[in-house]
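Shown here: the complex without one of its protein chains, the others still in place.
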Amino acid sequence: MAKFTTKPNELSKINLIPPQTEWMDTPVEIKEHMFCHPAKIKDLETVGFPNAREWKPTEEDWKLPDNWERTILEGMQSLLKKYRSFSLFMDICVRCGACADKCHFFIGSGDPKNMPVLRAELMRSVYRGNFTLAGKILKKISGARDLTVNVLKEWWYYFYQCTECRRCSVFCPYGIDQAEITMMGRELLNLLGLNIGWIAGPVAACYMKGNHLGLEPHTIKSSIDLFVDDIETITGIKITPSFNRKGAEILFVTPSGDLFANPGTYTAMGYLMLFHELGLDYTWSTYASEGGNFGFFTTNEMAKRLNSKIYAEAKRLGVKWILGGECGHMWRVLSQYMDTWNGPADFLEVPVSPITGTKFENTRATKMVHISEFTADLIKNGKLKLDKSRNDHLKVTFHDSCNTSRGMGLLEEPRYVLKNVCNHFYEMPENTIREKTFCCGSGTGLNASENMELRMRGGFPRANAVKHVHDKHGVNMLANICAIDRATLSASMDYWVPGVAVAGTTELVANALVMKGEIERTLDIRLEPLPGKEASEEVN
Amino acid sequence: MKILFPFVAVMTLIIVVVAGVQFANLQFLFGVIIPYAALVTFTAGIIYRVIKWAGSPVPFCIPTTCGQQKSMPWIKQSKLENPSSSLWVIGRMALEVFFFRSLFRNIKTEMREGPKVVYGSDKWLWMSGLAFHWSFLIILLRHFRFFSVKVPYLIHVIESLDSFLQIGAPLFYMTDAVILAAVTYLFIRRIALPQIKYISLAADYFPLLLILGIACTGVMMRYFTKVDVVGVKQLAMGLMTFNPVIPNGIGVLLYIHLFLISVLFAYFPFSKLVHMAGVFLSPTRNMANNSRMVRHINPWNYPVHVHTYEEYENDFREKMKMVEIPVDKE
Partner (left out) sequence: MSLKDLLLEKRAAILKRWLDAIYQTYPAETSIFLQKQKDQFANPVGYTLAQGTEAILDGLLSGADTESATPFIDSIMRIRAVQEGAPSRALVFIFLLKGIIRELLGQSLLERHLAEEMALLESAIDALALRAFDSFVKYREKIYDLKANETKNMTYRLLQQARLLVEIPGEYQDDEENTSDKSKPKEVAK
């Protein structure tokens, strides 16, 4: 405690200097605003996750099931046998420290346990203590430790402070990927019912109703009807999208967040306008109404269960191929997991754009094309009439999503699209984009509101780079291709860089898209007056 | 503790060998039995490790993509950073193994505070890592002159390149200085940078000290005590031809050198040093990013419970009909 006689230069000693103990000797401190609320019992039970119960992270007793240590260790053993990545990454880290300062959570929070190497050591220490001879004999000297309640709490706290963004993996000389370790960690925590509400809720909803938001079929339709009305107001064109239509050529799948949450809704309107203009023979599905996959943030099995709907629905409806909307982790799942889980998709055809005739050879196994690939191809072939000047009030920069850049490599397509629909495009600094892009800070189901401080810390490196182009070039629009980005970067910008809005790339496409038979546009997709194109009478 | 323990361990090893050779006449043990045992442990250990890793499948195609994917022909693919075929994967791995491509990434920073260029420690990590590993390899290869009757041509080339400065007698090898400097730097780095010190374990200091001991004894024998090279070669050839002999007068330093190397080799498979073998198996680097083009098979893929369309329609049929969404069963 500070005495009244504290000397000025002793001020800093009052409560500031953090404990200087070794990390293994520093017990985890579960801090408010840094974690998400635990999962609800009913959500876990819906999908059959074990050990659903009431518990509080800040309380001493987590009401762990008996024998929980055995559950975890047996789980680890099983995962080590199933995944070479896990088995290898537990052994080969040399702790060179190259990854240490690459994590957005470390950069923004300064918490040393947010260094990827240390976050991995949280698990490696237990691995050494239980699965290696050296660790069993030498114990702490070899960096081993026992699995205790405190260690488990530490896992929970820090594996839910990792967004599986893979930035560390880019810099690691052995490609050690913290995302893999976090996935294993969360898989193990799920064995004990240690999930968070913000993930378990959407997972349960998606399982039963087809999408994370739990929208029922009629709600999806009425939501899209609202978009249709807005589009008519903007363009004078009435669009009639179809749902669950058998015999359509293309099934369109996109994250459900864009059907409800602003500014994602404007991206969804963009899809509707683009497809209408092309006369695309496509359908929405209310059953496979989720492109994203929060199951991916729980267990591999859950992710597969949710993902199965996409191919199942494509088969039921008899479409030729699938088109996917803008989303980050959705595309990592679609690119690197879907076909392995639920393929082969031999009932589909290799996607061919009905407008340009381009055959998307790069998707010949998954049969699923990304909207940015699709749109870039349209523009390249001159199939879209675009009035770039409608985006002249915007100075745009592009945020690469972690998963599309480091788990797929979709870098040029969205840039090509943006440069063709906007006159003012500026890149952020080189070490913050493309494969080195910074996470929004809220991925992998951490986009709750109770952990807003964590999110703001994690979002700071990205926001800082945006601030740079905002100050330098007057950038006022952060374009992206991810539904979670749209939802969470809005908050991050609002906090760190007021004056920068967030938009999906397709929203900007739709803004510039000159449609056949449209009225003279005076409003943008957000129903705001288009600067320089206002109707003659005063708006407002 | 983390530093003291490995230091004491290395010192103990040295004392053991000195005592053993000087007082107990255990030359045969340290000169023949232990080196053989170490080599067997090394070989068997590495094979065991690799088999163990390889025994776990790679269920998913998970390369970390660090460049543009292969998509339409008019978009230039970054073939080395995001390879879609085996040939380019080999290229990517070669860059990684020979030049530490990923560590090199650390260097690139475009904007610096003020006009002065400040070098981050990152650059030094890449440089010292590269210097250390390459000189270790060259020194190892150079030693093969002891194990062959006629010194192979390749070894001659390496030696003359390594000593092209032509200083001193015997000729000074650059790699000797480089490895000492690099290992010292890597060691100091672990102590001086709090961030790195924090993450370091005893297991990180031990091999560094061991290698430092090996390099120091080697340098001392070559340049200062001028070890009896003929004797050394006799010992080496004896080991090589499974006809071991213990020549006289090769000095205790050689036994220390040999013993520390034996310990390093025996320790290798059970420590982080296995990254040497592991790097080749890393799925985020050694896989082609072609899972959209070719189906990757998961050997333990199993059927799972799903919520079928039928169940879904049963839940919502009336609501769907109400808004004219087609249903399968009326």
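Labels A and B are assigned to the chains in the order they are written; within every chain, residues are numbered from 1.
The criterion applied here is as follows: a residue touches a chain if its C-beta (ideal position, glycine included) is under 8 Å from a C-beta of that chain, and two chains touch if they have at least 3 such contacts.
Owing to the predicted nature of the structure, the values given are computational and were not obtained by experimental measurement.
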Revision key, fill the gap. Among displayed chains, the one left out touches A, B
**Study point:** Identified contact with the non-displayed chain, of A:Thr356, A:Asn423 or A:Asn464
**Key:** A:Asn464
Study note, to complete from the structure: Only one of A:Glu45, A:Glu69 or A:Asp101 touches the unshown chain, namely A:Asp101
Check your understanding: Among A:Pro38, A:Pro112 or A:Gly129, which residue is in contact with the omitted chain in the full complex?
Key -> A:Pro112
Check your understanding: Taking the full complex into account, what residues of chain B touch the chain not shown?
Key -> 109, 111-113, 118, 120-121, 193-195, 197-199
Review point. For chain A, which residues reach the chain that was dropped from this view?
Key: 7-12, 14-18, 20, 31-33, 100-101, 106-112, 115, 219, 222-223, 226, 259-263, 265, 429, 431-432, 449-450, 452-453, 456-457, 460-461, 464-465, 468, 476, 487, 490-491, 493-496, 498-502, 526-528, 540
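Keep this in mind: only the chains that are shown with their structure count from here on.
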Revision key, fill the gap. Per the C-alpha centroid definition, the whole-Å distance linking chain A and chain B comes out as 34
Exercise for review: Could you please specify the touching residues of chain B with respect to chain A in the complex?
Suggested key: 1-2, 5, 49, 52-62, 64-72, 74-76, 78, 81-82, 84, 96, 100, 102-103, 105-106, 108-111, 122, 125, 129, 193, 195-196, 198-204, 270-272, 274-275, 278-279, 281-285, 289, 291-298, 300-301, 304-309, 312-313, 315-316, 319-320, 322-323, 325-328
Exercise for review: Would you mind writing out the residues of chain A in touch with chain B in their complex?
Suggested key: 22-23, 48, 80-88, 91-98, 100-101, 112, 115, 117-118, 121, 132-134, 141-143, 166, 169-177, 180, 207-210, 216-218, 221-222, 243-246, 286-287, 301, 304-305, 308-309, 312-313, 316, 335-337, 339-341, 343-344, 358, 360-366, 368, 373, 376-377, 380, 405-413, 416, 429-431, 434-436
